[in-house]
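Reviewing the structure listed below.
One protein chain is absent from this view; the other protein chains keep their places.
Just so it is clear, A, B and C label the chains in written order, and each chain counts residues from 1 on its own.
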Amino acid sequence: MSPLSRIKVAVVGASGYTGAELLRLIEGHPLIELVMVCGHSTAGKALSAVFPALAHSDMMLQSFSADSVAAQVDVAFLALPHGTAQEAADALRSRGVVVIDLSADHRFDDPEHYAEVYGARHLFPQRLVEAIYGLPELNREQIRGAALVACPGCYPTSVTLAVAPALSGGLLSALEVIADCKSGLSGAGRSAKVGSLFAERGESMQGYKTLTHRHAPEMEITLDKLRPLSGDRSEEQSEERLTVHFSPHLVPMSRGILSTVYLRLESGVNEDQVRQRYLAFYRDEPFVTVLPSGEHPHTLSVRGTNRCHLGLTVKGGLLVVHAAIDNLGKGAAGQALQCFNLINGFEETLGLNHIGVYP
Amino acid sequence: MSPLSRIKVAVVGASGYTGAELLRLIEGHPLIELVMVCGHSTAGKALSAVFPALAHSDMMLQSFSADSVAAQVDVAFLALPHGTAQEAADALRSRGVVVIDLSADHRFDDPEHYAEVYGARHLFPQRLVEAIYGLPELNREQIRGAALVACPGCYPTSVTLAVAPALSGGLLSALEVIADCKSGLSGAGRSAKVGSLFAERGESMQGYKTLTHRHAPEMEITLDKLRPLSGDRSEEQSEERLTVHFSPHLVPMSRGILSTVYLRLESGVNEDQVRQRYLAFYRDEPFVTVLPSGEHPHTLSVRGTNRCHLGLTVKGGLLVVHAAIDNLGKGAAGQALQCFNLINGFEETLGLNHIGVYP
Amino acid sequence: MSPLSRIKVAVVGASGYTGAELLRLIEGHPLIELVMVCGHSTAGKALSAVFPALAHSDMMLQSFSADSVAAQVDVAFLALPHGTAQEAADALRSRGVVVIDLSADHRFDDPEHYAEVYGARHLFPQRLVEAIYGLPELNREQIRGAALVACPGCYPTSVTLAVAPALSGGLLSALEVIADCKSGLSGAGRSAKVGSLFAERGESMQGYKTLTHRHAPEMEITLDKLRPLSGDRSEEQSEERLTVHFSPHLVPMSRGILSTVYLRLESGVNEDQVRQRYLAFYRDEPFVTVLPSGEHPHTLSVRGTNRCHLGLTVKGGLLVVHAAIDNLGKGAAGQALQCFNLINGFEETLGLNHIGVYP
Partner (left out) sequence: MSPLSRIKVAVVGASGYTGAELLRLIEGHPLIELVMVCGHSTAGKALSAVFPALAHSDMMLQSFSADSVAAQVDVAFLALPHGTAQEAADALRSRGVVVIDLSADHRFDDPEHYAEVYGARHLFPQRLVEAIYGLPELNREQIRGAALVACPGCYPTSVTLAVAPALSGGLLSALEVIADCKSGLSGAGRSAKVGSLFAERGESMQGYKTLTHRHAPEMEITLDKLRPLSGDRSEEQSEERLTVHFSPHLVPMSRGILSTVYLRLESGVNEDQVRQRYLAFYRDEPFVTVLPSGEHPHTLSVRGTNRCHLGLTVKGGLLVVHAAIDNLGKGAAGQALQCFNLINGFEETLGLNHIGVYP
């Protein structure tokens, strides 16, 4: 019926929360045909048994085989653990499949960075060169032509969107970001851990991996590229590296990230100037909304969506940006579909134009 | 682009949770054009100010005027309090607008019942005759031709779907239903009440209106019509009225209803026979899924959807049916859109084919 | 300072939620001296490392040795899995230690029942004879003289307290109980299971083990003993066994059980008569409160306490009793301390006179 034919896809690594969200979004996308769903421990099971929300489905999970995937699909979404994803990605790319990788395996350009942060040598460093960092608000044009997209992590997406306009606009007086981030429990994954039990997490706020979380270097590298040209800066600053002091916390909710970012403004910059910069930067972005003065984003407003809501406060030379996203949406599966749309030349919002599931 | 033209609609009474869910579902429906949104206390405000999830919208809320609505739309969804809805419905019907009423105002055929249950005379008893009870699984054909649809309450939807196959199939030995229902807090509405505060409801289970809730008569009347013909029954039973012992509870979650229904089986009926009956009854229903033996529906699996999941257990002559729906979805806004699709001759699942927002 | 000397105790099996609650309550009890804490997988660790709420403690967990425990303490609380507890209990009893067992190992008089329900032969059937069922509201005098107490399960405590007055008072017309129970997640234990993760349970209601849970036989045996003498009953009834149709559910909260119990009243019995019976039955009970007409207990009101709140509704010949307890308090550790007080001749409420942690 549609003049455009549907793209055949596979979801590889479909037994976690990101996989589940991919399946949910794919079912609502008019130009995707889901052909295969692969799981490791779940191969051979019915999708309906793994995800009760898919009780009406009659699809089966299969073991992953690059040949089999390549024979049947055009695009593969990888929702695999890092380390595992790079092998699948290489095998699929070698067979001509477009790969949208939601793991951490292709987010760095430099294999040294990868080794340092993830504690293991990257096996396919040439794929790091090929991969495009899948944050459309920064890399839209590159993503359009990409065959291997590395979707950003959930924390980096929210922090980068919160910082980018101020940083790139030369509004900041220091290359230092304090990012106090609050995440729902789905961010901790679907594996059985005492620390993720309801009874441990209900009625509980707690920080974790303060200043040592692996997402900090990802944020720093992405943001560092957004620094204004050295002409705008003193020499001293241009040699300095941008630092993100990243302090994540777990919140008793299932989904959602709220990042509160503290930035030091150049002397004399006021809230109105900041607001104008953010509004201009995101003017044409379909998924990013800068809230009116005095309003604070909350995670419920973007639940189940690919949206990002930003709130801005300026006082005493400090800019506080609140950024709310759904960690499984704009922080994972939603963003992957946004990249998919760009790669395939579809309207960017296709299948993603949801309103937050509120309440 | 579509061969079918879009239907113009208004949402009247859009400042509560049901209104919000209607707006969310309407935005995702390909053949609806939302023309007007009316609120009483919120008239003149931006939709984005009333619902932060609609921060990207530029629509304004208007005061309700039947003339104005009738001039612009084909169909009006009423998400008004009972008592108020009947006036709007009559005014709109008089002007030829198709009305889908989500309030309790047109759910009874008999004005005496309405007066008894809602404590006030119905002002437009002829509309009770006109109105069709909007539960497609029971009344599909009548809804197709309706101009005034009375959507069932959230509790009655789940209990009716849980009981209908066993009752109508003659499997029950008693005309008595115990319905122990558990609802999320959005069912208590968006008005400011101490009893609905997070701090009162978090970590709390509590019953309320035990055996006195207004939804019990609605369930009884609907189910009574499903009794098998008197030929199948003793005379004594055919004069007896079906009773629903309805015991609702509040659960610390925002959305979702889980109804646990206890039914006495005819002697000798086993779980397999019950399961076959339920599977047959719902074979062609797009939104009702009977889970495999041993599985229990949970509300998370249907969150944000128009689906109903049913689980069946039989032991000692007792049938326990668990029914999970989203109180704002299949229990309100989703069902209203399902009726809308039927009235307009669209595919019944159009704009409603969601998977549960899990986790 | 006190005229009474403190009793030396051990907590055996202290790494789960029941163990944690025992430690919390023991610290607040003026006449207990905690001498040893034993864990299996946690032996050798600091208590502060296993329970962050005990960060200020400098106690260490030890391996269990009956000799060592017997050498140091007068009373041992066993918070061990069933199967394991019976061995520890026997070894400790043989050495003269008073044992308060919170497991399921000594709740049945009859080893056949135990084998049937728990799927394994009881190794020390003579201990079943020795053990007293630790529900003070029914067995107070026997508990006073006991050396081995079998604390009831959390569900049976709430259901038994809800049913006992009506049943023993001859108000019921049928020996049949429907018990629809709702439990917080701590009831599922502290072991790492996907099904107990926050992201699986938040925003979710779900039934489980409907009509097949192991606590049903425990309820049936306890309640069966409360039937009025056969003189008050027809012969047919006196041979009938009481049945509990038990249907448990998981609720997104950490603690608390709300049991909704449905009972068929003798013809003509009204709510006032029922209320008088319950008030009389629990007149001198320090921990059971019958709420005024129209009020519904909620779990928050008894959170962290040894209390039970009961609400009563009568309509159409049906009695609905709501019973709220804390599953870790009156449903486990609190009740164990109540038994401890009785055994030691202390005031029954000593160290247990808490008010619910509300909100």
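The rule we apply is simple: a contact is a pair of C-beta atoms (placed from the backbone, for glycine too) under 8 Å apart; a residue touches a chain by one contact, two chains touch by 3 or more.
This is a predicted model, so every value here is computed, not measured.
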Of the residues A:227, A:322 or A:354, which one touches the chain left out of the display?
-> A:322
Which of these, B:252, B:297 or B:334, touches the one chain of the complex that we don't see?
-> B:252
Hidden-chain contact residue, picked from the options A:141, A:203 or A:347 = A:203
Could you list which residues of chain C touch the chain missing from the display?
-> 17, 20, 23-24, 27-28, 51-56, 185-186, 202-203, 254-255, 289, 291, 295, 297-298, 300-304, 307, 309, 353-359
At which residues does chain B meet the chain that is not included here?
-> 17, 184-186, 188, 190-194, 196-203, 252-255
Which chain A residues touch the hidden chain?
-> 178, 180, 182, 184, 199-200, 202-208, 210-212, 243, 245, 247, 249, 251-256, 258, 260, 262, 296-300, 303, 311, 313, 315-316, 318, 320, 322, 324, 359
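To be clear about the criterion, only the chains that are shown with their structure count from here on.
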Compute the distance, rounded to whole Å, between the mean C-alpha positions of chain A and chain C.
-> 47
Averaging only over C-alpha atoms, locate the centres of chain A and chain B and give their separation in whole Å.
-> 36
Rounded Å distance between chain B and chain C, as computed from the means of their C-alpha atoms = 39
Mark out which residues of chain B touch at least two other chains, giving numbers and ranges.
-> 202-203, 254-255, 297-298, 300, 303, 359
